[in-house]
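Below is one structure; the comments refer to it alone.
Excluded from the complex is one protein chain; the other protein chains are retained at their positions.
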Amino acid sequence: MQEINVALIGYNFMGKAHSHAFENVPFFFDHGVKPVKKVIVGRTEHLVKQAAERFGWEEFATDWRDVIHREDIHVIDIATPTSSHIEIALEAAKAGKHIFCEKPLAMDALEAHRMFEAAEQAGIVHMLGHNYRRVPAIGLAKKLIQDGRLGDIHHFRGVYLQDWLLDPNFPASWKLNKKVAGSGPHGDLNAHIVDLARYLVGEIDKVVGMEKTFVDKRPKVKVDDQLSSKLTAKGEMTEYEAVTVDDTTAFLAKFKNGAVGTFEATRFAGGRKNHERIEINGSKGSLVFDFERMNELEFWSNEDDLEVQGFRRIMVTEDVHPYINAWWPPGHIIGYQNTFVNEFADFFKAIKDKQQVYPNFYDGVMNNKVLDAVTKSIQSLTWENV
Amino acid sequence: MQEINVALIGYNFMGKAHSHAFENVPFFFDHGVKPVKKVIVGRTEHLVKQAAERFGWEEFATDWRDVIHREDIHVIDIATPTSSHIEIALEAAKAGKHIFCEKPLAMDALEAHRMFEAAEQAGIVHMLGHNYRRVPAIGLAKKLIQDGRLGDIHHFRGVYLQDWLLDPNFPASWKLNKKVAGSGPHGDLNAHIVDLARYLVGEIDKVVGMEKTFVDKRPKVKVDDQLSSKLTAKGEMTEYEAVTVDDTTAFLAKFKNGAVGTFEATRFAGGRKNHERIEINGSKGSLVFDFERMNELEFWSNEDDLEVQGFRRIMVTEDVHPYINAWWPPGHIIGYQNTFVNEFADFFKAIKDKQQVYPNFYDGVMNNKVLDAVTKSIQSLTWENV
Amino acid sequence: MQEINVALIGYNFMGKAHSHAFENVPFFFDHGVKPVKKVIVGRTEHLVKQAAERFGWEEFATDWRDVIHREDIHVIDIATPTSSHIEIALEAAKAGKHIFCEKPLAMDALEAHRMFEAAEQAGIVHMLGHNYRRVPAIGLAKKLIQDGRLGDIHHFRGVYLQDWLLDPNFPASWKLNKKVAGSGPHGDLNAHIVDLARYLVGEIDKVVGMEKTFVDKRPKVKVDDQLSSKLTAKGEMTEYEAVTVDDTTAFLAKFKNGAVGTFEATRFAGGRKNHERIEINGSKGSLVFDFERMNELEFWSNEDDLEVQGFRRIMVTEDVHPYINAWWPPGHIIGYQNTFVNEFADFFKAIKDKQQVYPNFYDGVMNNKVLDAVTKSIQSLTWENV
Partner (left out) sequence: MQEINVALIGYNFMGKAHSHAFENVPFFFDHGVKPVKKVIVGRTEHLVKQAAERFGWEEFATDWRDVIHREDIHVIDIATPTSSHIEIALEAAKAGKHIFCEKPLAMDALEAHRMFEAAEQAGIVHMLGHNYRRVPAIGLAKKLIQDGRLGDIHHFRGVYLQDWLLDPNFPASWKLNKKVAGSGPHGDLNAHIVDLARYLVGEIDKVVGMEKTFVDKRPKVKVDDQLSSKLTAKGEMTEYEAVTVDDTTAFLAKFKNGAVGTFEATRFAGGRKNHERIEINGSKGSLVFDFERMNELEFWSNEDDLEVQGFRRIMVTEDVHPYINAWWPPGHIIGYQNTFVNEFADFFKAIKDKQQVYPNFYDGVMNNKVLDAVTKSIQSLTWENV
C-alpha cells in the first residue's frame, strides 16, 4: 500500500468533501494507494485548527507557502477561491508536486494555459475537479455514446439551476465578488455543464450569451476571515456590498461536430436546489441526467420496437455500471460525497501508475476558453469563436 | 351508415359520459354505424328534460318501463345505481334489446348470473361498462402480456385511491347507501381493478379481505330526487344519515395460474383523485399503469441489455398502439371521455356485425363472484373460494 | 340557442380538431351558442368530400372564394398552410365575417399587421388559434402569476421538442417548404412557446438566435394534392426535395420587465413526441408545465414552511380550476381535443356577446414580431429588437 501525502489548501465546503474522500478511497478502492492527510492550510488559525481536528489532518498551517516545498508532501490540493489558483499551482508545479485543483481552473483561459504549461513542464500529474464525470450515470452516458447508441449528436441541452440567492437579504460573500470569484454561476455552474458537454459531445466552436444580475447589492457580513464566510451565515447587516458578478448566464453554442447546444446557469430558480440537468439527442437515441437524482439515467433508443419505445429510467447501481462495484448492491444509492471518492481514487491511482488522468489542466484551458468566449460575446453582442 | 337507436336510463355522470360517446363515435371511428340519441330516461322530469337538451337527445321520459319495449329502440343503456340494474336488464332482454350496463353489473353474483342467462337466452349483444379496458395503454399491456413479454406472471398489485370522502362533512348520497349501491369503493373501484386483473392476469381462485368505515354518518342533503344528488352538492345539513357501506376495502388474492395479488380501494387517500394504479411483475418483465397518467405505460424487460435495463415510460400515442389511429398524432394525449368513445365504437360495431364483445355479462358474473368472496371473507375472517 | 354558421377552410389535422370542437361546444358549455358545421373547403374534391362526411359538415366546396361571401356564413375558420392565411383573412374581413385563424398568423409581422388592421376595421371578432392558453393548467398558471404567487418573474425557460423528422427517410411535405410554411419548428412550435411567454411573462424586447437544418433533402412523395399529404404517408420515393426550413431554432430573449428567457424548438429530439415544457421562476415561486402531461402543473412557493417546500404536482382537474366545471370529476383527465372545445367555446361566446377575445390578431402581430426578430438575428449574428 503506497502512502501519498497530501497538503490541502482550503477547508470549507470543498475542503470537507476532499478530506472525506481521502479517508474513504482505500476503504472502497483496491488501488494499492493510501492518501495521507498530512497538512491542511487556511488563513484563519482557529478555524483551520478546528477543521484539522474534525477532518483528521495531522497538521495545520496558515500560509500555503510554508507547505508547498516540504519534502514530505507529494500532492497539493487546491480548494481555494478561483483567483488564488494560479499562484498556488505555479509554485506547486515548480516544487514538482502533483496537483489537484478545484474548478474553474483559473480566472481566464490565459491563466489556465500558464498553469497547464507549468504542470506539463514539471511532468507532474494534474487533475481538475470536475467530479461529475465520476457520477456512475455520467460514466454510463459516456459509454453509451462511445458505443454508438446515440448515433450522431444533434442537441445538447444543459441547465444548472440553484436558488440560494433568491432572497435579496442573503448576504454578500466572496462568491459574489468578481475579483475573487471571477464570475457568478457562469464559472461556478456553467463550468460544470461545459465540462459535461465537452466530455460527452465534443468541443464547442462558437457561442453567444447573455447575463443578468437581478440583485446588485447585498448586506455585508462582518466575518473574521473572508474565506470563512459560511454561505448561510447571517450577521449584522448595516452595510451593503455591491454584487459584481452575474446572477445568471445563458448561452447558445455550436459544436465543431455540427451539434447545437443551449446552456444556462442561475442562482435564482426557486425550488431548484442543485438541479444540473442535461439532455442529449442523437440520431439514434437520447439521454437525460439530473444531478438531484444522480443515481438515475434516462435513455431512449430508436432501436427498441416502436410499440415499447420510451425513456427508460436506469438505476445506475448495477455491477456492470462504472464505479459501482466499489459500492453497494443494486438499488442502494450513492450520494454526492461518493463522486469525490471515485475521483480521488482515479487521481491517486494515476500518481501511483505514473499516468495521465482526465479531466486535467488541458480540460481547464478548454473550459475557460468557452467561458471566456461567452463573456466576450456578452460585451460584443455577437457570436464569438471559442 | 347503419343507425342504431339508443335509450339511456340515467343522466348523471355516466349519462353525460355515454351521451358524449354516442355523439363522437362516428366522428372518430369508421365502423359504418351511427348511434342515435333517441330517448333519455330519469325520474325527475325537470332534470331529465335539462339533460336531454344539453346532451342532444331527441326525447326524454320519466319511466323506463314506457321506453323499453318501443319498437324504435335498439339498445338499452343502463347507467343507474347498481340496485336497479337487474330489473331493467331482465326487461330489456325480454324485449330483445341489446344491452350496455354500467359496472358493477349487479348487487351480487347471483343477480349477475340471472342477467347473464337472460341476455344469452335473448341472443342479444350485451356489454359491461369497464371502459378502462379501452385505455390504449391497457390495450398495449394486454398485447405485451399476450406476446409473452412478461413471461409467467408472479405478481399483481392494484390500488384504486380517491379522496372525496376525506371531509367528514361531505354529505350522504346514494353511493353511501348499501341498499342502493351494494357497497362503497369495493363495488365502485375494486370492481375496476378486479376487471383489469382478470383481463391481464387471469381468474382469481381465493381471497381474504378487510374493510373499514372511517366516518359512519354524514349530513343529509335535501334533494328533489335521490338520483340527482350531485357529488359536490352541499345543502342544508340539519340531519345525519348512516353510512352503510365501506370507506375502504382491501384484499389478498391467489390466482388460478399461481400468481398472487393485492387489491385496495379507498375514498380516503388524501391527494389521490383518481389514482388507479396497477403493477404486474412476470418472469421476464414488468408493467405499471396509473390512470391519472392514462396515456403512459411503464415497461421493464429483462431482455434489454443489463446496462440499460430500466422502466421505460411509453407514451401510448403512436399509430401502432390500440385505438390511437382514430385520434391524434404522437404525444397529443387523449382524455377520460375518449375511453368511452373507444368502448362504444366496439359495442356498436359488435351489434352491426352480430358478434360478441368483451367484457360482457359473463365478465360481470365473474367480477361479482370475486367481490362477493371478499365480502364473505370479511365476515368469515378466513380465505374464501371465488 | 343562437346558431352560428361556420365555413372551415382546411380539412387535415386542424380541420379534424376544429370540426370536433364545433360538435362538442354546446355539449359541454352552456353559452347559448351552437356552431353549425355549414361548409368545409379543400382543393381536392374526393378528399374534402370524405372529410365532410366523416366530420359531419352539411356541404363541401373546393374553392374558398365561392364560400366566403355567402350570406349564410358567419364565421370563416382558417386552417390552411401559413402562406395562404393573409389572402383568405383579408377577403373574409372584407366580407364582414368573424375569423378564427390557426397559428402562426402570417408569414411575417408585416402580413400579420395587415390582417390585424383589416379585422379591426371590419369590426369583426378575430381569434388566433393558440389553443394551449385554454389548457386548464395554463389558465391556472396565469391566475397564480396574476395573484402575485410568483412575485417578480426572473426566468422563462421554454422548449418544444418533437422527433418526427429524426428518420432521414421521412418524406418531404409542405411543412418543410419555406414558401408554404414560412419556417420549420420556429413558426410551428416556437410560436406556441412565444405565445405562452407573452401571456404569462410579458413582451419580449430583444433576441438572438440560431438555427440548424440537420437533413437538407428528403424523399419526395407523389400525392394528389399538396394539402393532403399526410405526415405519415410513405409513397414512392424516387426523387428528393430540398428542405428549405429549419429543423431546429433556439434563441435567448430579454423581456421588457427584466426577465430573461431561453427558447428552443426542434423536430429532432428522439423520444420527445410533443414535449412542450415551460418553467418560470419568480422571486416568490416557480411553475413547470409539460404538454405531454397537460393535466398537471408543478408549483413551488417560498411561502410554504421551509421544511415542506417542494414542487407540488397539482392535478388541474378540480372544480376551482379554469374550464374544468365543464368536464369531469377530479382526477379524470382531459385530452388534446378538449383544449379546442374550450377555445371555441370562448370564441363563439365572444361573437354572441359582441366582445373581443384573446389571443387575437394583435397577439399574432406581436408573436410574428418575435419570430421575425429571431430570424433577423440569425442573419445579422447579433441581438435584434423585437
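Order of writing sets the chain letters: A, B and C. Residues in each chain are counted from 1.
Just so we're on the same page, contacts are C-beta pairs under 8 Å (C-beta built on N, C-alpha and C of every residue); 3 or more make two chains touch, one makes a residue touch a chain.
Treat the numbers as computed from the prediction; the structure is a model and nothing was measured.
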Item checked: Which of C:Val33, C:Val48, C:Met315 or C:Val386 contacts the chain that the document leaves out -> C:Met315
Next item on the list: Using the definition of touch stated at the top, determine which of B:Val208, B:Met315 or B:Val386 touches the missing chain.
Entry: B:Val208
Notebook entry, point to check: Which one, B:Glu23, B:Asp77, B:Asp188 or B:Glu264, makes contact with the chain that was left out?
Noted result: B:Glu264
Item checked: Identified contact with the non-displayed chain, of B:Asn281, B:Asn295, B:Thr317 or B:Asn368 -> B:Asn281
Next item on the list: Could I get the residues of subunit C that touch the absent chain, sorted low to high?
Entry: 140, 143-144, 149, 298-301, 304, 306-315, 318, 320-321
Check: So which bits of subunit A touch the chain we can't see?
Finding: 13, 17, 19-20, 23-24, 26-27, 30, 54-56, 162, 164, 231-232, 272-275, 291-295, 315, 317, 319, 327-338
Checklist line | Contact footprint on subunit B, counting only the chain that is left out | finding: 154-155, 157, 159, 161, 163, 166, 168, 208-210, 212, 214, 248, 250-252, 254, 258, 260, 262, 264, 266, 268-272, 279, 281-286, 300, 302, 309-311, 381-383
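Definition applied: only the chains that are shown with their structure count from here on.
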Checklist line | subunit B on subunit C, rotation in degrees - Cα superposition, rounded to nearest 5 | finding: 180
Next item on the list: Could you say which chain's mean Cα position falls nearest to the mean Cα position of the entire protein shown?
Entry: C
Check: Relative to subunit B, which chain has the most distant C-alpha mean position?
Finding: A
Item checked: Geometric centre distance via CA averages, subunit B-subunit A, whole Å -> 54
Next item on the list: Averaged over CA atoms, how far is the centre of subunit B from the centre of subunit C? Could you give it in whole Å?
Entry: 35
Next item on the list: Averaged over CA atoms, how far is the centre of subunit A from the centre of subunit C? Could you give it in whole Å?
Entry: 41
Next item on the list: Can you tell me which residues of subunit B touch two or more of the remaining chains?
Entry: 315
